[in-house]
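Note that one protein chain of the assembly has been removed; the remaining protein chains are unaltered in position.
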Amino acid sequence: MTTTTLAVLVPLLPFLGATAGLLLGRTAPGFVRPLAVLPTLTSLVLAVLVAARQGGGRAVDAATELTPTGSVPIELALHIDGFAALVAVLVGVVASCVQIYSTGYLRDDPRYPSYAALVSLFTSAMLLVVYSGDLIVLLVGWEVMGICSYFLVGHYWETPEARAASLKAFLVTKLGDVPFLIGLFALAADAGSFRITTVLGTVASGGLHHPTLIALLLLAGVAGKSAQFPLHTWLPDAMAGPTPVSALIHAATMVAAGVYFVARLLPVFEASSAAMVVLAVMAAVTMAGSALTALAQDDIKRVLAYSTISQLGYMTGALAVGDRGAAVFHLLSHGAFKALLFLAAGVIIHAAGTNSLAAMSRMKDLRARVPDAYWTMTVALLALAAIPPFAGFFSKESVLAAAEHATTGHAERAPGAAGWIVLVVGLVTALLTAAYATRLWLLAFRGHGAEAPDHGRQPLVMNAVLWALAVPSLTFGLAYRVLPDWFGGSGLTPTLTTSVLGTGLALVGGLVTYGVWQRTTALAARAPLGALAAHPEADAGLVEAEAIASHTPAYGDVANAPDPADPGRVLLGPLHRHAAVGFHLDAVYDALFVRPVRAGARLVRFLDREVVETYVRAAGALPRLLGAAVRRAQTGNVQTYVSALLAGTVVLAVAALLVATGA
Amino acid sequence: MTPASAALTTATAAAGTHGFLSPTGVEIAFLLVGIATFGAALVTVTTKQLVHAALWLVATLGGLAVEYLLLTAEFIAWVQVLIYVGSVVVLLLFGLMLTKAPIGPSPDADSGNRWAALTVAVAAAGALVWVVVDAFRTTWIDLSGPASGSTKVTGASLFRYWVLPFEALSVLLLTALVGAIVLSRKAKADTTPTPAGTPTVPGSRREKEGAR
């Protein structure tokens, strides 16, 4: 098979799996698990094959035009360069892990067939986005991902949190998608084609007429999909979905799609230095703000969600300084260790029966209950905190190095201001990242108090997946030597200055957190807290759903717990109150958008009920009155009927006569 | 088309020589008998005495027979006398008797629909008379020469050109006969348990058949 055929099969197989799963889900439950896992695994193998054949060399381009579509043609096009090949492998790996993990995690879930099919469909859409060489085809995958995300976040639709979160995720990403679509059209109108290669060619020859406008429009969509400030608020709420979904969609793949998209079209953004500065500011606000927020969250998954947003900020930061190699490098390593973090968090939630870090910090020996999750999560957290020699260290250093490169003005395409913003905020965020990673680890695994409940062994598939993902978290960083060949860019080797600075700051953050924790942990015994799921023997998905549902009743808030033993509270000081609610961004949106829309809806409802319905009622009442009037004529007297009939006949005859005689 | 146009030309030529102000003897006779007939008809539909209505109907139908004669349709006139005056009216009289119609004036002979009926009838009459007069005021019937409705002429026409409808009509009459019998018999079966109703039924049927 040619590389093109293989590449076509990569997104096609999960799609077929999803279709078959949806069709057979009810009639043949035995086929659901193979149908979920096997196509994804095959697709992973094929993606690896494609990557091996492509090998970082010339990009594979193939296109076929199904039908003429107006002035700007839309083609089914593939464009596989080093970025696409490697990101596809990452997607395949994470999707396979998640599918395998889900077979254990949701083993008793009655809606598992549709869940698995949607995950497959999502995988297919993401692979389509990755491989697509045509912007409209990319958009199709982009939107399919959005709708799959909506369904999967709302998997536990029995709980109000999940329903609200799924709607929020959908609406917020759509808010970004509208400008995104307009931006795509503007781009295609300037370039005369939706093909990425053509677009890039146009940009290179300076054929783009409104680069700033287009870049900013596209950025809105990217911010929505990749959960960048100010459209990031959906991602923490989306943690109401099952943990594997969070791992797949909201850590490794879909949120990375925005970054990947910018990486693909980076020359378009580089054409406008204003867009690059905006991108840098967006990245800076995102990474620092959400790192602070992560330090104040109580829900373990929300900590990880804000951490994801923060790490995505790193990637956009790398793009803002014009180094897409660093961005995609961080994307790849982050995808691996963040998926691992989420999957391990799912295991921990199952074992602890709660998703609250405050409750976990009052459990003794939780780490002994889940040794696999403990060790792999430690690895992943070290990678997240960018401690050498874990994967996160190398990728984050490459970002910081790129920023430092830009500050000195060596980067020919990125403005120096962007470099400074990304470098400074990136270093601050490195410190914060280490702090919240340490806090998470300490609260989850170093608790004191009652014995953790014994829920038996975790399913083997779940633990196996954790170890499988621990390998890249541990070693992927060493790929910095070979990746530049694939990305065709500058080197990704850590520079001394940023390495020392970053690692030093990370160590400082970790140690400070540890010191504070030692002081505060004594308070834990005095302030008992905790809410455990009622069915510890049930499968992990149910435990998680109940944990999420019981968080608000137990602690008064979905994200926050009044825990004096929390080191984050001391570290943040007066900021904690604001950070715990995501710096009131939701309240701002509530005041800016939700309330006006609701008021408008109330107005429309009023108009509908009082004005429109009056017409409707009148439309019903008038025939009713007429009917009553006509009913009076139904006397049953035949003579009356015949009189009326003949009177009408006479009138008609006279009228006909008058017309015929022309009178 | 040619006969029709010829008829039109002759008609207009006739109208030129015949005016309404110089009526012929036949016309005067027709007019007087017509007035009498119309008056009898009016009494028929307005009288309060039901039996009188039937008798005035006889007068009306007889007047019409005279009009047929004046129009030289003698066969039709005798058939009119035979069937209408002779049998139909007798049948109607029997019907009145059998439905226990009161002898003498009955104040409720007209229904409450009278004024609506009057309006409709007058309007229809106005429209019809207007149209008919407007259309035929210059048309003249030449009644001279051999009678166009003598028994010989009518019989020849009937059995030369109208044999098939004539035979079909006999089937229709047979059907009506059977229908009348069926209607009466069914009623008889219904009313056999009540001896009070029985005497009227066979009587009515027998009389009807006898009349036909």
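In this document, chain identifiers A and B correspond to the written order of the chains, with residue numbering beginning at 1 in each.
In this text, a residue touches a chain if its C-beta (ideal position, glycine included) is under 8 Å from a C-beta of that chain, and two chains touch if they have at least 3 such contacts.
Throughout what follows, contacts and distances are computed from a predicted model.
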Tell me the UniProt name of the left-out chain, picking from "NADH-quinone oxidoreductase subunit K", "Biotin-requiring enzyme", "Ethanolamine ammonia-lyase small subunit" or "ABC transporter permease subunit". "NADH-quinone oxidoreductase subunit K"
Among A:Gly30, A:Pro110 or A:Gly636, residue touching the chain not depicted: A:Gly636
In the full complex, which bits of chain A touch the chain not displayed? Write them out. 631-632, 634-639, 642-643, 646
Touching residues on chain B - with respect to the absent chain: 3-4, 6-7, 10-11, 18, 20, 24, 26-27, 30-31, 34, 37-38, 41-42, 44-45, 50, 53-54, 57, 60-61, 64, 67-68, 70-73, 75-76, 79-80, 83-84, 87-88, 91-92, 94-96, 98-101, 108-114, 116-118, 120-122, 124-125, 128-129, 132-133, 136-137, 139-143, 145, 148-149, 153-154, 157-158, 161-162, 165-166, 169, 172-173, 175-177, 179-180, 183-184, 186-187, 190-191, 197, 200-201, 204-205, 208, 212
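The definition used in the following text is that only the chains that are shown with their structure count from here on.
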Inside the complex, what are the residues of chain A that reach chain B? 637, 639-640, 643, 646-647, 650, 653-654, 657
Applying the document's contact rule, which stretches of chain B touch chain A when the two form their complex? 111, 113, 116-117, 119-120, 123-124, 127, 131
